[in-house]
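Supplied in structure tokens, the structure appears directly below.
Missing here is one protein chain; the remaining ones are kept as they sit in the complex.
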Amino acid sequence: MKKLVSAGVAALLCCTAGVAQAEVKIGMITTLSGGGSTLGIDVRDGFELALKQAGASDVKLLVEDDARKPDVAKKLADKFIQKDKVDILTGIIWSNLAMAVVPSATRKGTLYVSPNAGPSALAGKACHENYFNVAWQNDNLHEAMGSHANKAGYKKTFILAPNYPAGTDALKGFKRMYKGELAGELFTKLGQDDYAAEIAQIRASGADSVFFFLPGGMGIAFMKQYAQSGVDVPVMGPAFSFSQDILPAIGDAALGVANSSQWGKDIESEVNAKFVKGFKEAYGRLPSLYASQGYDAANLILSAMAKADVSDKDEFRAALKEADFASVRGDFKFGNNNHPIQDIYVREVIKEDGQITNKIVGVAIKGHQDAYASKCRMK
Amino acid sequence: MQQTDTAPQSVTMPKFNRETLVNIAVMAILLALPLWASSIGEDYYVNLASLITIFAIAGVGLNFAIGQGGMVSFGHAAFFGIGGYTTGIAAFHSFEETLFMAMPFAISGTNQMLIIWIVAMVLCGLAALAIGAISLRTEGVYFIMITLAFAQMIYYFAISWPTYGGEDGLSIYLRNELPMVDAESALTFFLICFILLLGSIFVSARLSGSRFGAALGTARMNETRLATSGIDPFPIKLTGFVISAMITGLAGALFAELNGFVGPSMLSWHRSGEIMVFVILGGVGRLYGPVIGAALFVLLETYIGEWTEHWQLLLASPCLVSFSSPEAV
Amino acid sequence: MTKPVLEVKGLHKNFGALQATKNVSLDLKPNEIHALIGPNGAGKSTLIGQIAGWITPDAGSIYLDGEDVTTETVASRSRKGLGRSFQVSSLAMEVSARRNVMLSVQASQGSSFRFWKQTKSDQELRETAGNWLKKVGLGGREDIAVSELSHGERRQVEVACALAMKPKALLLDEPMAGLGPTGSVQLTEFLEEIRPEIPILLIEHDMDAVFRLADRITVLVGGAAILSGSVDEIRASALVREAYLGEEA
Amino acid sequence: MMAALIFEQILNGLQFGLTLFLMAAGLTLVFGVMGLINLAHGSLYMIGAFCCAWITQQTGSFWLGLGGGVLGAAAAGALIEMLVIRRLYDRDHLDQVLATFALILIFSEGTRMVFGSMPLYLNIPEALSGTVALPGVEAYPVYRLFIILAALAVAVLLYMLISKTRLGMRIRAGESDREMIAALGVDIKTLYTIVFALGAAIAGLSGTLVGALRSVQVGMGEPVLILAFVVIVIGGIGSIKGA
């Protein structure tokens, strides 16, 4: 629907490089309005930053807002494929939107590089050679948090997540690793912004800890209301609940909370330093993990473009699968199902120079691959 | 909408007044553009034309209720959605090779469009029968609100039914099939929709001109007259409501095929409002009005949406002026 | 004694504390015009509403041609032969006079669930309707939209609609109102003309017309029928003068 | 433990119910007096919340924001009444529905143009954050309690206004016989504008209260509006008691 900054990067940089190969057209469908817009904006900004830093003149990026609605995302995908004839689709934040778009798009021969959503179906039975996930399989960060909960000695955790594919994956992931008992398990409505009832149940449950996965505005609303509720059970969650885009909105309520992430801005590497610095300079704020995923997605595509022509689908796919790029998170490679095998860290929310942010405090799981890879028929 | 009769002998001669010319022109353009777009390989525009056509069918359905029967339904998204979900659910079971219902009624999914259309229309008819039977006992605002409330109930029901996607909706990975033709082809699918649009307009015109149509029209203009003439308004209106819902339901089934996706947004009250806008933009009660309305709406959305995200503002402002000025459209 | 076409027995209707109809009984015999008069607020509209079927009485019954129709709907009473006109015009304004009458004709044929055949090419239906319009004096005006007709002409269309149902009894609610002097004279003459065919229950304020037309007059005051009798009896009645005009004669 | 949970949930339900009541009261007021079905009522809720968010950001005072939210919604209500709604009273309900539907689009898009599509988050003032102990519940958020009390206060004030003041008498008189109250010299147009602005102010207040709790964003009024409609349909249109 909404056309935002798009036509862009290529046009800006057209004068610096000669035409090397056919232009690659990328269609980005992401959430730029409503409660989940911070995620989409960070993915977009990270993606654009990578293109800008690489001086990629042969990439044409088109960006559209899906407003977090599956039908809109589907419509945009059709438009990108049929009208704009893009080579690669990317950008979807939400698993339910991904499920509406990805299977039919990849089946029609369009490549899809996921910078965020990684629903379990697409990692297992319904994996596809045209689908690459450069972020994580949905369960990953939650699995990491489950193993962290064991280490932290929690015995009675209350868990909640929104009722959509990523939400069910999240709780499944947590439970896969967590060894203690559950004080309660709740699925909330996607986009819900009043958690009075849930908080009351947490209070009544006698839990010793709370694990929650509520991305975007939902997490802000939950944490603010949780802080006011007077319930003082420690909370933990995946990075999504404490990512840089929403920490300022949550405020001091988040301080000291543990969360799991495959990335942190304090990972020491040349490429990460370049990314964090470049992001701050370009947008005047700290990057979130979503931005890092957008950045990696763009770099993955650029690495493939250096090796193969996009018009040769087989060759280009193979180039993507090699994942021959420097990821900001450190080691990165694809498993058989085109999902990452990577380390996952535990971070803690701290205050640094007056800004609330995250700091890596340890590694939760090393070289982790998702639980669905074996169900995928790809090699 | 002055339907002043002409002398009987001239009835057989079509009147070539301006409205007729506009109608013919609109239909010709609607047919010609996708043919041309398809010939140069731009399926996107073919699908855009299909979308217009499908919305027009939905509008024809609602127009029958509002323009002919005076029943201002603010819940037609319910029928649009039921039509859509019928397609989605049938395709889902056909794809997963599961049964829709276990014993004692084993119903398997199907990917045959003809069957799906019939089932969709029947289901919409039944839903309309139930909704209408209650709603039509009220009038005016109450009718508007009750139809809205029913549609909302179905919307919430769809959201909370996880088997069929709940909030996330259902994807239809492969378009369903029609005998002898390749419905997967954009142009073929457009032609199917176009024929169904012509069919629905024809049916709606025939019905309006029939004895039943005369009774339904009187129910709109003056219900007292109808009752005084010895015709119970309720069954007449209910039948009209059901027919209207069935046409809109067919549009919903086609919409699901076109998008390859059904979701609760098909059932939302915004959708009801949009279908109403098609009817109003084209002129309430005008047979071809919804075609013009749907075309305007889709083109505005597509092209004004290209250069400003606030296209709805541009849509709403003139609407507001026309609805609130003394001499309406 | 001829059998009454329309008979009302002991009708009661209360609206909250207000007794709008108090034990009203009256009848309408073949070939007669029975006028119902009374001051404003005497309960005439409520009574008519009950006879026509818009209002359900609390007690009492209504017979049409010997059949109890007390619980029947408006439409069903119309089908069974109760034609009526309204105080405020009740026609479909946007369509022609002929279309309005055609509806009554099709209803009298009991065929409103025919979906396919087009009415505009249904010559029989059109002509039947046209004949009724000619009969009420609207020949040549059949195909004009009702909204374009004068008030008097609309009254004529209403009567044509009622007649097209081939009613057993006519209920006319203030047909003279708003007609102007010439109009009411014309309508009076027309009612005279049809009296032999259809008995009429006439509610009217225009006393000239009432006295000229009525065979019998019933006076309704405060929801009760206080007197029923011939024109001369009513004219002479002190009771009526007192109740109706507030005079003590 | 169980009893405490139930009691807490009852309070939460009460808070939600009262917010709905405020919406429904405004809607029924307008419907009862003017016979107008106003779909854009949810937009006034949103406008209240945005005014509050903006003023709070500018001044740093939530209380100024709260006042501004109410006044802003009332002003917006008065404005649309005079520009648009006034022309709709004598129109049929189809026109009313469509015109107010168009108003929703205009308000939503207008707000989006001014404030963007990012949700805004309000900070609750110090005095209202934290929890209180209530009989049965050891800790209940002060702000939620504040919403309950504020909504109850508004309900009482509204009741007083309608039943005790001259304005209220005129509103009720207009409800039963509009022509007659005009014939006695009451300016019905102004009365209607006031009633509409009043309904808008109440919507704005509930938007503001809830917006601070949750988030302030475009379209926030619609789910509440739809629920309020359902409440009204069940409670019977036009009666404030029903709401």
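Chains here go by letter, A, B, C and D, matching the order in which they are written, and residues are numbered from 1 within each.
One rule holds for everything that comes next: a residue touches a chain if its C-beta (ideal position, glycine included) is under 8 Å from a C-beta of that chain, and two chains touch if they have at least 3 such contacts.
Convention: contacts and distances are computed from a predicted model.
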| item | value |
| --- | --- |
| Absent chain [UniProt protein name; select from "Heme exporter protein C", "Dihydroorotate dehydrogenase", "Amino acid/amide ABC transporter ATP-binding protein 2, HAAT family" or "Peptide/nickel transport system permease protein"] | "Amino acid/amide ABC transporter ATP-binding protein 2, HAAT family" |
| Partners of the unshown chain among those that are drawn | C, D |
| Which residue of C:145, C:171 or C:234 touches the chain not shown here | C:234 |
| Subunit D residues touching the omitted chain (full complex) | 166, 169-170, 172-173, 175-177, 179-189 |
| Touch residues of subunit C, complete complex, unshown partner | 16-17, 39-42, 89, 150-151, 154, 174, 177-178, 180-181, 205-207, 222, 234-235, 240-241, 244-248 |
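Simple rule for what comes next: only the chains that are shown with their structure count from here on.
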| item | value |
| --- | --- |
| Per Cα centroids, the chain farthest from subunit C | A |
| Geometric centre: closest chain by C-alpha means | B |
| Of A-D and B-C, pair with higher C-beta contact tally | B-C |
| Separation of subunit A from subunit C, taking each centre as the mean of its C-alpha atoms, in whole Å | 77 |
| Intercentroid distance (Cα basis), subunit D paired with subunit A, Å | 38 |
| Between subunit D and subunit B, distance of the C-alpha-averaged centres to the nearest whole Å | 34 |
| Subunit A, residues touching no fewer than two other chains | none |
| For subunit B, residues contacting two or more additional chains | 309 |
| Pairwise chain contacts under the document criterion | A-B, A-D, B-C, B-D |
| Of all residues in subunit C, those that touch subunit B in their complex | 52, 73-76, 78-79, 84, 86, 90-96, 98-100, 102-104, 106-108, 111-121, 123, 126, 143-145, 161-162, 165 |
| Subunit B to subunit D touching residues, read off their complex | 66, 72, 74, 140-142, 144-146, 148-149, 152, 269, 273, 276-277, 280, 284, 309-310, 312-313, 315-317, 319-320, 323-326, 328 |
| Of all residues in subunit B, those that touch subunit A in their complex | 42-45, 47, 162, 166-169, 171, 173, 186, 259-261, 263, 265-266, 301, 305-307, 309 |
